[in-house]
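Here the complex is missing a single protein chain, while all its other protein chains stay put.
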Amino acid sequence: MKPDADTTIESAAIGAGHDGAAELVVNLRYPNGTVGPVVLDADIGFALLRTCGADSLNELKGHSWRAILESLHDV
Amino acid sequence: MYDVIITNGTIVDGTGARGFKGDVAIKNGRIAAVGKVDGTAKRTIDAAGRIVAPGFIDPHTHFDVQILWDGAARPALEHGVTTIVPGNCSLSLAPLKASDRKAVVGMFQQIEEMPPEAFTQAFTWTWEDFAGYRKAIEPGLSLNVAPLVGHSLIRLWVMGEASQQRAATPDEIAQMQDLLRESLKAGGVGLSTSYIDVDENGRPVPSRFAQFDELDALCEVLGEFGRILQVVPEFYDADLTIARIDQLAELSLKHNIPTTFSPVFDSPATPKNSPRIVARVEEQFARGARVWPQMQTRPVDISFSFLRPSLYFARLPTWWRTLRQPLEQRNASLRDKEVVAKMLAEADTNMMTQGMGILVIRGGDNAPAGYVGRTLAEVAKERGETNSQALINVSLENDLDVAFLAENVGHADTSRIGPMLAKPSVHIGASDGGAHITSFSTYGDTGFLFSEFVRKSGDLTLEQAVKKITSDTAEIWGLADRGRLAPEMAADVVVFDAATIGRGAERAVFDMPGDGMRYVRSATGIDTVLVNGEVAYAAGDYTAAKAGVVCV
Partner (left out) sequence: MTLSKQRSFVTPGPGETVEQIAARALPGRPTQKAVDDIKSWNLHIFAMRRPPGLLTGSDVVFVEPPLG
């Protein structure tokens, strides 16, 4: 593990939520090399795209996990 | 003389044993004989060419409100379901002080999506305690009910508003134990709690504010009765779900109680999740813990309209940016030729235009009747438009209030789900019957089990599938006299055609109080349903029988 490495977005995909709504499944790559998911609703998902200036889900890759927290201000 | 004899059918008795030709005799609401039956009966049902099986048991429903005016929990009964478990996810309708009704109605509306009239016009609030709720529902029941006691309700009763703010004191926990004990004595089948549900303001429901010690204390009471704990974990994340499995296992072992959690989804976005969850359950079973994962049979769909931006459009930036605009501006943009041209080009570039063709136009809103239930591709062709043009124009022509459905987006890979459903460690359930009623249909999962996983994939034999949703469920939930066709057992029986049992297409109906809309599915292949020996459904019609009971 690199001591100063940050957790970053590895990938993102659309999933089907339990309530019938589409949701954004964001996979984060942690400094130890492992990958884990966080599931965002439409409000936060779109805010994340805006925060990262991303036009597509692919463009979320490489952004810091902190972008997810920042995107909360846009909800 | 017997009350009923069901003759000439193939008896699949719920134990998993191979079906055999024979008769089932019923007397005083109980099975009197199974096999070659001699004697006469007041009523004979010819089941030639049909399967005769125990009534199905649905262990995860939210019919708590509906059964106050509809004792058949329509359309659950016509699908062969003779026993339902309401009160899941920490939310029941008792014990509930009159002063707390408004708060709980908000929570129920969040999860069930019932119209307000369901709580103000359809019934009279006559109860506060669990015994009172039982008294309110029992006279009108056409099917059996094994109600859970909601942890959020117990907490709200004892702590009031503080139930959504803080940990409980030792004295408050003792009061909750007494209240749970009283509710179980009044017919509660167990306790439900939730780690995911929120109220109408998005705030976590009361059960989520409980320390583990509080749940442990309540499980001590469950242990006195040998009753079950039901939990909704954070099912979107395997690590979180496994953490809950481990907590449940500790409670199961410490208090010698069964526990269950629901739902388990198999999502293509997180393909490792469900296998990991099932593997952990099997590790805990090997230790002697009872932690039953409930997996639903039906796939998960995505539904959206242009009234709210959906992540369905996340790959199309012009689309989602347009749909995120305030309503007036959104309408204007969707009429702006330049914006629309960009949207259409973007859909083409991303190869979404063709894919949109499989969207199904749904009813229950402003959708023109002629379009409801048809694919966007069909409608677009009829209109002489591309799929994406039609998506925009049909929405615009109807004030954006047209819903579209992308079917089978999640939990839809039969080759993965079938083998998991067949595992002895997996409990078939999680239908959510009576919940999310304006979003999708939660009925017909039992029919889908037979059509998809018995007839189509062959992952389960007919006998195995029947066992899964009858005797297995009864055993897990402690329903001692249900789930099998054997002498002395309750006469809950379903007669069906193995070749056609299934679920019909999803459709919108307006049968909720205040003409409220919901999505339902009718049954196919179900001939007759008996509850406690009385015919409750036959030849496509519900009867007037009210033989259902609180069966705990």
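Just so it is clear, A and B label the chains in written order, and each chain counts residues from 1 on its own.
Heads up, the rule we're going with is that a contact is a pair of C-beta atoms (placed from the backbone, for glycine too) under 8 Å apart; a residue touches a chain by one contact, two chains touch by 3 or more.
Quantities reported herein were computed from a predicted structural model and do not represent experimental measurements.
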>> Which candidate, B:K21, B:R166, B:K185 or B:K423, sits in contact with the chain we can't see?
In response: B:R166
> Among B:K97, B:K135, B:R203 or B:K381, which residue is in touch with the absent chain?
Replying inline: B:R203
>> I'm checking contacts with the chain that's been left out. Which of B:A243, B:V339 or B:A486 qualifies?
In response: B:A243
>> For chain A, which positions touch the chain that isn't shown here?
In response: 7, 28, 30-36, 38-41, 44, 65, 68-69, 72
>> Using the document's contact rule, name the residues of chain B that touch the chain not shown here.
In response: 166-167, 193, 195, 198, 202-204, 207-212, 214-215, 234, 237, 239-240, 242-244, 246, 280, 283-284, 286-287
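Heads up, the rule we're going with is that only the chains that are shown with their structure count from here on.
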> What whole-Å value do you get for the distance between chain A and chain B if each is reduced to the mean of its CA atoms?
Replying inline: 30
> In their complex, what parts of chain B are in touch with chain A?
Replying inline: 235-237, 239, 263, 265, 267-270, 300-304, 308-312, 314-315, 317, 320, 324, 406, 409-411, 436, 439-440
> Any idea which chain A residues touch chain B in the complex?
Replying inline: 13-25, 36-39, 42, 45-46, 49, 55-57
